[in-house]
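Step one of this worksheet: look at the structure below.
With one protein chain withheld, the remaining protein chains of the complex are depicted in position.
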Amino acid sequence: MRSAWQWILALAMSTMIVFSFITDAPQQNIGESSRIFYYHIPQAWICVIAFIISAIYSAKFLKSKNLLDDDRAVNAARLGFMFCILATVTGSIFAKVTWGSFWNWDPRETSIFILLLIYAAYFALRGAMDEEHKRAQLASVYSIMASITVPFLVFVVPRITPSLHPEDSIIDENMKFTMSPEVRMIFFSSLIIFTVIFIWMFKLDNRISFLERFQKEKEA
Amino acid sequence: MYKFEVTNLSKRYGRLKLFDNISFSLSTGDSMAITGPNGSGKSTMAKIFLKTVIPNKGKMNFSHNDKELDTDVQRILTAFVSPYLNYYAPLTAEENILFFASISGINITGKEINVLLEKVGLEGRGMDTLSTYSSGMLQRLKYIIALIKKPALMIIDEPTANLDESGKIIVRNIIEELRGKCILIIATNEKEEYNLAGRELSLA
Partner (left out) sequence: MLSKAISIFLKDFRQEFRTRYAINSIMLFGITTLTVVSFSLGESNLPPKLSATLYWIIIFFSAMSSLAHVFVREEESGTAMALRLHTEAEPVFFGKFLFNFTVLFVLMLIITPLFLLFTDTYQGDMLLFSFILFLGIIDLCSATTIIAAIVARTSTKGALFAILSFPIMLPLLLVLVRATEKVFLESTFSQLSPDFIFLVSFPIVMLTASFMLFKFVWFD
């Protein structure tokens, strides 16, 4: 049994993938490899969104002391970590093709690298504790502390190392890049589709952890 | 008049159930002994009362004239003695006493310290570091640090652990003295000790 929106999502995703390959490459001077743009940026976007969601649920846990909120923070972090790896790998491949090496310490590479480290540290911290409540509490505090440093990161890193990223990539606010309507259409549908998939996965994970907790309650 | 109320307290570790649905109410002047074999959860219950362990279910309420006390106030009014409570070994007994007094917001003079040292039979040892103390002497010192708080709720886990005969008499005297003045909770297995308390809560 699948609900209608899930069918629509499957259809949209397939259409988006097909169109991302049959249309002209989004950046003429970079060429065919610039198609990665349709996948790489949504992945990086999810990575950041998941990080924020995780921090919000961590804060919520400290207030509610409800372990389900901690479960949600972990689920968001786990998905975020996965998308973070995907974004790093796709970005790194793109960097190799365009700039000639897999890693250049470009500001955005640095930022995502730090995000990866924060995620890894978060899981390492969780792994070092057995007692559920304590683990939830300390991990939540760490998650919040880490998210507080992110604005500093955004402020500092670009000033220290020069950027290699295409000036006109989507994250720059002053969109000098003239995205053709076609490119814009595919890019934003990709962004929306990835976000919906993320939310879906997140909800599924939350349901699983809810049931697990319910089961444990019952057994005890 | 202070009141310490516990309703439906339950604690388990995974599938191991320690105790279930414990309820009682104690007021100033009341005393209660928690008894039960090893591993029945006496110390865990003491730690729950001190809020260093979180129960799975149940409520605790510590109030003064029917007004619930703020957590920080509760902490100042609660004293605890236990064999697994440690103080600073590189510091002397006096330094430890002065330190715990000052962080609890209590003023204490050297004379008062001497009186207390004498009371538990540690006179003349105030300037020695705790690393030179025996376990029995440390147990005596714990009573001093508990008493300087002038507690409204006193929780004692294994009152005479590590103590010799004279130590046991000292502790019995302290308990007799405290009994009318505060809420006293003793976790113990020794028959003579739980006879000191007004009522018994058995975890067996």
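In this document, chain identifiers A and B correspond to the written order of the chains, with residue numbering beginning at 1 in each.
Going forward, contacts are C-beta pairs under 8 Å (C-beta built on N, C-alpha and C of every residue); 3 or more make two chains touch, one makes a residue touch a chain.
In this text, all values refer to a predicted model and were calculated from it rather than measured experimentally.
Undergrad: For a quick check of understanding: of B:Thr28, B:Ser63 or B:Ser104, which residue touches the chain that isn't displayed?
TA: Touching the chain that is not displayed is residue B:Ser104.
Undergrad: Using the document's definition of touch, tell me which of A:Leu62, A:Met82, A:Val97 or A:Met179 contacts the absent chain.
TA: Checking each option in A:Leu62, A:Met82, A:Val97 or A:Met179, the one touching the absent chain turns out to be A:Leu62.
Undergrad: Across the whole complex, list the residues on chain A that are touched by the chain not included here.
TA: The missing chain touches chain A at positions 62, 114, 117-118, 120-121, 124-125, 128-130, 133-134, 137-138, 140-142, 144-146, 148-149, 152-153, 155-157, 159-160.
Undergrad: Residue-wise, where is chain B in contact with the chain that is not depicted?
TA: Touch with the absent chain occurs at residues 50-54, 72, 75, 78, 80, 84-91, 95, 99-100, 102-105, 129, 145.
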